[in-house]
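Worksheet: the structure to be examined is printed underneath.
For this depiction, one protein chain was excluded, whereas all remaining protein chains were kept in their positions.
Read from first to last, the chains carry the letters A and B; within each, the first residue is number 1.
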């Protein structure tokens, strides 16, 4: 028994150490906690409010979308499901430009409104922040819920069909219980991501009303060098995230559906014209909302591809190798931590400010080695840490279901831990593992890396190059590099995700 | 001899006490009202639950603290007796090699023989999803056969099968048990199962697992607890 608990304990300690260590180092260096000013309280209120709204809207909209995707089969469905993951993995700067191209003053939407003689809409304000966060996170919420739908054994739907349950009755008996288990976790993870939003919130928020805690941390570290205040703010941020995690843990408790026989069965419910039409509408609207900005980013970037030089390709290869290493590390980490409380621990990974994390790691490493020489390993480690909450959210429900359904059988057979991992857990988790790996790899490719403190001129990553291009008036080359980034992260995501779903369906 | 000595198990407001002994090689039915603790009794014997007091002994040896795979017990569950993503060869192979390594030639032969013994020749490459309910039960029995433990504990394994198929399975179970010379504990809702299969019956009711009684005698003159059960709950699941 203790042998089984050991990896979980080690993994949890690693997360705690990696999060608390740097915060403590920053605090230790500062000497004492800073104080919060009146602006900080306002920032805290806005941060909470926009995160709540963003997470709620994303999760609520994901329900009909995931339901529609779960019960419809159509040509290109697989590709659509994969493409819907793309906004989540887009670097924020690029995504904002994509959204502005659609919803901005000069965007497609306002162009159409103007042509129709209607008043135009402004994207800038709280609604813009929520819109952007929904754009990023609706796909994640949808995929998490879709996973929940897939985890309901086909046998249960067969039973429902044989009872002739109406769509509403089916929703109440099968789908609603699944949602009450899955949705709080999805909500919590999105809430926590939005807590640390910064550039998106500010740009689309329209001004200092949209100041978030992360911006205050940025100011404290980079402008004021007020490390005490940075440490205090990041502890506040951590506390909020952990509170959200604990609430979700309470709400998301409940029994699973038991095991099925892995049969893929057609669905018999929702054959009416109404529900067909409604599903088609949801899928169509979501596809338009999520894919149009991407398409515009891609179209805008095509000519820029020609402007790219060798430096970009080298940066791309660095990004890819970091991504592969982070993915492997993250999956091992997540498998060890895949339990309810493990998920709460994992949330710390995205709850801690990357800036404080980087500063703390720098302080810890600096007396021992030259931090620059560790740029890529540290980036790998931090990317894995930051993807951990997502990997856990994806893996945990099914890892637990596997333990619940087959733990006794495995115990009765006396399976060794390795045999359990190799023959039962990994095969049972194939689909979520593929999804988690794809997401981790894509996030890692799209991530700005561990902050400029560790930036190494010879080891630049692709997102860093995009920012450098933009900072040097090279907007066209930047859009080209952004397209390359999009293609690479999406390619990595698609390969892993597809690998997970292939065979799992058969 | 399997001995439950002053065994006591409590969980919330549920209690189960047992003080009884069963002979090796016997076929014993475990009957009683729903929720009385039949499955709990099997779990205590198989090691999935730990009693607060008392001992479990097999041939005089105390196994109360042994984990499930170190006990002389093979357990068949109500469901999930096979991993759905593994074919039968791998599923059954795990009974021989719990470390999941490749089977050696003779081990493969044993798996094939066990499949043949339960009437599933040539099905070793199939996954459970591709089998009928009866075939799945047969495969599970083949797994038990390979585990070759001296005690077989079955928790309503054939509840989902029709009467004819169930009768077939009980006959097969008897053959397997005889092959192994194993003590069989069969939990069932259906008094017919007990009559058809078991020489002795343990009644679990009112928080107690009573010592075994000859099946015919028990049903001929049921004690009040059994009478209440037969009167209200028989025949339905």
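Points worth noting:
The rule we apply is simple: contacts are C-beta pairs under 8 Å (C-beta built on N, C-alpha and C of every residue); 3 or more make two chains touch, one makes a residue touch a chain.
Throughout what follows, contacts and distances are computed from a predicted model.
As stated in its UniProt record, the chain not included in the shown complex is "Thiamine-binding periplasmic protein", which appears among "Thiamine-binding periplasmic protein", "Succinate dehydrogenase hydrophobic membrane anchor subunit", "3-oxoacyl-[acyl-carrier-protein] reductase" or "Probable phenylacetic acid degradation protein PaaC".
The chain that is not displayed touches the following shown chains in the complete assembly: A.
Shown as candidates are A:149, A:187, A:333 or A:362; the residue that touches the absent chain is A:362. Summary of contacts with the chain left out: across A:51, A:68, A:130 or A:221, the touching residue is A:221. Where chain A meets the chain that is not shown, the touching residues are 29, 39, 42, 93, 96-97, 100-101, 104-106, 124, 198-199, 202-209, 211, 215-216, 218-219, 221-223, 225, 309, 311, 359, 362-363, 366-367, 370, 372, 451-457, 464-465, 467-475, 477-478.
Simple rule for what comes next: only the chains that are shown with their structure count from here on.
Spacing of chain A relative to chain B, judged by their CA centroids, is 46 angstrom. Touching chain B in their complex are the following residues of chain A: 258-263, 405-406, 408-409, 411-416, 418-420, 422-424, 427-428. Per the touch definition, chain B reaches chain A in the complex via residues 46, 48, 67-70, 74-75, 77, 79-86, 90, 94-95, 98-101, 127-129, 147.
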